[in-house]
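Okay, so here's the structure we're looking at.
Every protein chain but one is kept in place in this view of the complex.
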Amino acid sequence: MERIPVLRMGSLLLITIQVDMHDKLALQLQDDVTERISDWGSTGVLIDISSLEIVDSFIGRMLANIAGMSRVLGAETVVVGMQPAVAITLVELGMSLTGVRTALSVEAGMELLYGNSITGSEDERTEA
Amino acid sequence: MSVQKREVLPVKNSNDVVLARQKVRQLAVELRFSLVDQTKLVTAASELARNALDHGKGGSMTVEVIVNGARSGLKMVFEDQGPGIANIEDALKDGFTTGNGMGLGLGGSKRLVNDFSIETEVGKGTRITAVRWK
Partner (left out) sequence: MNDLAEIISQNEDRLRTEWIRTMSSSVERADLISKAEMNEQCGSILKEIVEGVKTSGPENLSGAGWNGTRELLSSISASRARQGFSPTDVATFVLSLKQPLFVLIRDKMGKSPDQLFETVWSSTRLLDSLALITTEAYTATREELIMRQQQELLELSTPVVKLWDGILALPIIGTLDSARTQVVMESLLQAVVATNSRYAIIDITGVPTVDTLVAQHLLKTITAARLMGAECIISGVRPQIAQTIVHLGINLEDVITKAKLSDAFGLALQRSGRAVVKTAAAAAANPLSGLFGKREE
């Protein structure tokens, strides 16, 4: 069966959504994420949606659900890479995904979850 | 106003929603809508198709490329033979839901298009028309 892969990166989970979502896939993903968090004791979940061309209220709800479930299990969720057109549409739709943290890229999302521990090189350069 | 192209697709299951989205995207690209407008159209189509599926027990989508003078646009009509909508005003309010959704489907879709109308009869079904002009 078609499935969205959930990758383990240290204490984080990385999920890249690339396919057109439908109900079963979304439910399966919620199952997978919650199971992995509890199996691996992950503290953070990164959901990369940079290749999604639309986010409707169905996918929005799925993202909010995953964030909510993960929080209960002790993991923080960051949704990364939302495209401008998608963001504009989502706002017009009336969905602001309150309670879900966001970042521009996977890197920025990791930074957000780990604190500032993995940056440095760029900051040194610009401060000089 | 003239219709230049018309296609009818079934909306009977979750996979049909995906196909409906793809059809709307394809026509929006052909019409040279901007990326943001394409996204709005496809998102509205997705919401309305899902509405027809979840609340109307399935139905059909008719997409038309329409031309009115110098303007061209995309018209989507979603029809179902479901229970109908008892109170349209309530249904368009954000946060209103009879199912388990977020209640953004109808009101939200209305904001994503230029013209939006609902014809419904309790017990008979619902027909929602949405048009976005270029």
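By letter and in written order, the chains are A and B; residue numbering begins at 1 in each of them.
We adopt the following convention: a residue touches a chain if its C-beta (ideal position, glycine included) is under 8 Å from a C-beta of that chain, and two chains touch if they have at least 3 such contacts.
These numbers come from a predicted model, not from an experiment.
J.: When the complex is taken as a whole, what residues of chain B touch the one chain not shown?
T.: 36, 70
J.: For chain A, which positions touch the chain that isn't shown here?
T.: The list for chain A reads 78-88, 90-92, 96-97, 102-105, 108-109, 116, 122-123, 126-127.
The criterion applied here is as follows: only the chains that are shown with their structure count from here on.
J.: Please report how many Å separate the Cα centroid of chain A from that of chain B, as a whole number.
T.: 28
J.: Taking the complex as given, what residues does chain B use to touch chain A?
T.: Touching chain A: residues 14-15, 17-18, 21-22, 25, 35-36, 38-40, 42-43, 46-47, 50, 94, 101-102, 104-105, 107-109, 111-112 of chain B.
J.: State the interface residues of chain A toward chain B in the complex, per the touch definition above.
T.: Residue positions touching the partner: 20, 22-24, 53-58, 60-61, 83-86, 88-90, 92-95.
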